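Got a structure for you, questions after.
Here the complex is missing a single protein chain, while all its other protein chains stay put.
Per-chain numbering from 1; labels A and B assigned in written order.
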Amino acid sequence: MSNRIKSLLRYGIPVVIAAVLYFTAQIVDRSQANDFTGLFLLMTLAMAWNLVGGFGGQFSLGHSIFVGVGSYATAVILTTLGWPLIPTMLVAAVMSALIGLLLAYPLLRLRGPYLAVGSLGMAVASYGWMINWNFTKASQAYAVPPAGQISLQETYQFATILLLVAVVSIIALVRSPLGLRLVALRDNEAGAASIGVKRVRTLLPVWALSGLLTGAMGAVYALQSGSLTVDATFNIQFSLDAAIVCVIGGLGTLSGPIIGSFIVYYLRKYSADFQNYALLIEAVFLVVVVRFFPSGIVGLVSKGYKAIVSRRADSSSK
Amino acid sequence: MKKKLLVAAAIVAASGLALSGCSASGGAGDDIVIGTSVPLTGPLGTMGTPVSMGYQAAVDEINAAGGVEYGGAKHKIKLIIQDNASDPAKAAAQAKSLVLDSKAVALLGPVTPPLSIPEATVADQLKVPFLTSITPIRAFGGANPNWNYAWDVFFDELQMTQTQFQASDLINTNKKVVLFTDTEEDGVVMGKLWEANAPKFGYTIVARETFAVDNANFSSQVADAKAKGADIVIAQVIPPEAIGILKEMKAQGYDPKAIFMEKGGNTGNFVKITGGLGLGVMAANWFAEGMGLAREKEFIDTYASKIGGINSDLGILVCGYSITYVLADAIKAAGGTDPAKLSAAIGATNGDYAIGHIQFTEGHSAPLKVIQTQWDSNNNQVMVLNLEGKAATPIVTPEAGLK
Partner (left out) sequence: MEFVNNAVSGLLLGGLYAVAALGLSIVFGTMKLVNLAHGQLLILGAYLTSMLIGLFGGGDPLLVGVAAAVLLAVLVYPLQRYIITPVMAQGEEPPMTVTFGISVVITTLLIIFFTSSPLTSWTADYATKEWEVFGVRIRVIYLIATVVALIFILALMWILKRTAFGRQVRAASIDAEAAGLVGIDVKKTYARVMSMSAFVAAIAGVLIALSFSVAPTTGTGWLLRAFTVVVIGGLGSLPGTLFGGFIVGLVEAAGAAWVGPQYRDVIVFGVLVVILLVRPNGLFAKVAKA
C-alpha cells in the first residue's frame, strides 16, 4: 500500500466516523446524547493524559489543573467579556496549553515518582489557590452563562468534534518523528540522549498538546455542567480517572484509553444503582484487571492475537 | 499499526451503534420514577445516609397506602437511590443519568450546597423538577437567583446566624466572640453574616480564624482565642475540624462559656465521638423534642434509636421525609408528572409537614426556622432556644466536656 493511501486511511477513518457521529446528533435522543458526551469527554481526557503518562512515561497527577483552567476560563470569558462560544472555548484551550508549558518546564527536571508527586503538589496548590480566589467566586458555584440554552445534542456535537481533534492530533503526534523521540526517551533515556534526543525540547510540545486537549475537554465539560465549583473541576479525581482508564485499557497505546474509557464509563453507570457498593465494585474490578492483565485489555488482546497467529503458523507448518 | 488504528476506530463506531439500541428501562408502566443522587460515602456520607432514609421511609409509606392518586388511578413511587461519593461531578452526572436513562420524572436532592447546586443546575438544564433540603437558602439562591425547576427547603442563614447571639443572651458572658470558619461556602457566607449580626446584638467579634478545609493543627488559633479572652466560640466547620478544635481547647485549658459548632457539631453521637469533649456544645437545629411540631414524638419513637438519638441526623431524616411528601402532594395537585405543571405545583406548596410549615418564597426556597440545641450526656441535642427565640431548657455553662 502506498504511503498516501495509508495516511488517507489513518486520518480518513476517524474523520468519517466523527462525521457519522456528528450527524447522528440529529437522531440520537437526549439520553444517548448525554451518555456519549460523558463517554467522549472521558476518552478525550484519557487520551490526552496518555500522551504524557503513557507515551511519555510521565505519571502526571496534575491534569486536573487543565480541566479546571479550561472550564473556568470558559465560564469567566463568557461572563465578563461576553465572547461568542467557539472563540471562548478555543482561547480556554490555548490558556490551558500555556499552563501546560508553564508546569511542564519545571516538572521535566523530575523523574518517576518525583514527577508524580511534584505534579500532585501543583494540583493541590492550585486547588488551594482557587478555593480562596474571590475573582472566581472562591468556593461558591460559578454559573456558565449559556447554560440551558445549549441542548444536550449540541453538547454532544462539541464532544464529538473534540474527540475527533484528539484522535487525529494524537495519531499525528505519535507517528511523527517527535512521537518516536518521545517513546525512545521513555524506553531508554540515556540511549535516546546519545543519539541526540533532547529531553526538554521533546517533552514540552507534548505537554502543551496534552494541556490543550484536556483544557478543551474542560471547556466542553463546563458547557455540560452549567455551573462550576472548584471541587468539581480542580479535583484530582480527573487525573486518577485518566490514569485508571489508561492502565485498564493499555498504557501508551492508541486504542487503550478508548477501550478503557468504554469499560470504566459503563461499569460506573451500571453499578450506580448498587449505592455504596458501587465504589467497591469498581475498585475490586480495577485491582483484578491490573493483577491479571497488567498490560491492560489491549495487551491481552494482542497477546491472544499473537497466540492464535503462532498456532496457525504451527499447524500450517506441520 | 494500521490494525490497531482500525481497532480503535471500530470501537468508537461500536460505542455509537451498540448503545443506540440500549435504551434504558423504567419509564414504562404506571409507577412514578423518582431519582436521587446522595452522598452515602465520602466526607458527606454522615448526612446523605439519613436524608436517603427519610426519602425511603416516606416512599414506603406512600406506597403502602396505595400510591399517589391522579388521573383517577393510584400510582406507586419507584425511588432510585444512587451514591455520588460526595463528588460534585459524579452527583451531576448521576442526576443526568437518572433523568435521561432511568426516566425519573423528578429528583430529590442531596445535602449541602457543593452537591445540591450542581444537581439543581442539571435539573434546570433538563427541565425536571428538583426538590432538595439541607442546603441553606442563601447559598442556594446565591448560585442562581433565577432557578426554574429547582426548589430548596431549609433554613435562612440570616436567621440561623442570629440564634447563636440569642442563645448567648440567655447566659452571662463578656459578649466577646471568636469565629472559626473554614473556606467552604457555608464558612464564608455565615462568617460574614456573624460579623454583620454581632454588633446588632451588642457582641464584639474579637478574632476570626479562617483556615483550609480539613485543617488539623489549631494550636495558634485556639491560643489566639484564649488570649483575647472570648467567652463565646462560634464555629462553622466540618466534623474532623470540630474534634480537632475541641482537643486543642482541652489541651490549652480554654473553656469558654458557650461553644457553637455549626455543621461539625451536627454529627450523630457527637459527645461519644469526641470522647466526651463535645458535651455541652451547641448547634442550630431544625428538629428537636419540645419544638411543638405535630409529629415530633412519632418520629422520635420510630427513628431516634435507629439514628443514634435525638439529633440533627434525625432532623435530616425528617427533612428528607417531608420534602418527599411535598413532592408527592405536588404530583397529586398537578394531576400528573408534566414537568412544568409539577414544578409549579411544588412552588404552590403551602401546608404543614413533619418538619413544619412549608411555603416557598421568591428565590425558589422555603425557609425553615432554626432553634439552638445543646448536647447532653445521653447523646441527644436538647432545645435551649425555641422557635420564638426564647429560652427553653436552661443552657449548661461553661461547656461541660472541657472541664
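The definition used in the following text is that contacts are C-beta pairs under 8 Å (C-beta built on N, C-alpha and C of every residue); 3 or more make two chains touch, one makes a residue touch a chain.
The shown structure was predicted, so the numbers you read here are calculated from the model rather than taken from an experiment.
Only one of B:43, B:335 or B:389 touches the absent chain when the whole complex is considered: B:43. Interface note: of B:272, B:295, B:332 or B:357, the residue touching the hidden chain in the full complex is B:272.
For the chain left out of this panel, the touching residue among B:88, B:244 or B:309 is B:244.
The residue touching the chain not shown here, chosen from A:81, A:193, A:283 or A:307, is A:283.
Panel shows chain A; residues 53, 59, 106, 109-114, 116-118, 120-122, 124-125, 127-129, 132, 240, 243-244, 247, 251, 276-277, 279-280, 282-284, 286-287, 290-291, 294-295 of it touch the chain omitted from the view.
Along chain B, the points of touch with the absent chain fall at residues 40-46, 49, 86, 182-183, 209-212, 214-217, 219-221, 223-224, 227, 239-240, 243-244, 247-248, 250-253, 267-269, 272-277.
By definition in this document, only the chains that are shown with their structure count from here on.
Residues of chain A that touch chain B in their complex: 6, 9-10, 13-14, 17, 20-21, 24, 28-32, 34-36, 38-39, 43, 128, 131-132, 138-141, 143, 147-148, 152, 163, 167, 171, 225-227, 229, 231-233, 235, 237, 253-255, 258-259, 262, 269, 272-273, 275-276, 278-279, 298, 301. Residue ranges on chain B touching chain A, taken from their complex, read 2, 4-9, 11-13, 15-16, 19-20, 23-24, 40-41, 45, 80-83, 85, 87-89, 92-94, 96-97, 100-101, 113-114, 117-118, 121-122, 124-126, 139, 142-144, 148, 183-185, 188, 212-213.
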